[in-house]
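Heads up, one of the protein chains got dropped from this complex, but the rest are sitting where they should.
Coming up: subunit A.
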């Protein structure tokens, strides 16, 4: 019996059902949308977004209440009073160190390990969802989660900054002044650049998530990875390693606020993030594609 005959015979047992479901292979975003609904609907994630959003608000109010003393504070913080858009920039530079990576850790821990822990992974795979597709959808949802997290810092930050300090011309790090519209555009570029950095981190998290069935363990492992990266980045003797570290490039977003924009470091940052994303997504795939699902 040939394979063709076998298939013919197989469908002949249920002709009605076979006719109802012709073999459609269209690109569907339903699973991605469902994934985003789950991420957005989870209380813990909503609370996390509130914490992320609270930081720029606290910073802005603190600066507004204090009497400015010249020559103190980090770059952005002292510039806040001149233009409200410096509030989200200052908050982002603070939160990229720990808070935003922590948010990515929680999300990526949920991605595969969380589903395995609940047991929902086996039911997704028997729906069936192709494993490669599942990893692609999970990674896409993490990338969108990264944009959400950064927007949760930047948008409330911009709102309260503009409310408290106005929308005057923005003095770039090079000393020149640009108009408000151009400044908003720069802020959008910063958001996208940092989201790319977090996406690289999310790929690492996705890989870790395929190694365990305990979501919190995956989350902690990604935080350890992040903290180790920062530590290595702070050791001058390891200078040769720094360009290979994901976190080393993150604070280069200040280059987007120069006039004209300095692209070199930004480009290297994007390349590094893309490299991490590709390498670790492939590692996750290599691990997950043939894995026995016993959860």
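We adopt the following convention: contacts are C-beta pairs under 8 Å (C-beta built on N, C-alpha and C of every residue); 3 or more make two chains touch, one makes a residue touch a chain; residues count from 1.
By definition in this document, contacts and distances are computed from a predicted model.
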Q) What is the protein name, per UniProt, of the chain that does not appear here: "ABC transporter ATP-binding protein", "YeeE/YedE family protein", "Putative NAD-dependent dehydrogenase subunit" or "MBL fold metallo-hydrolase"? A) "ABC transporter ATP-binding protein"
Q | Touch with the omitted chain, as defined above, among A:54, A:97, A:129 or A:164 | A | A:129
Q.
For a quick check of understanding: of A:118, A:155, A:192 or A:279, which residue touches the chain that isn't displayed?
A. A:118
Q) At which residues does subunit A meet the chain that is not included here? A) 1-3, 5-10, 13-14, 16-17, 20-21, 23-26, 28, 30-31, 33-34, 38, 41-43, 118-120, 122-130, 290, 292-294
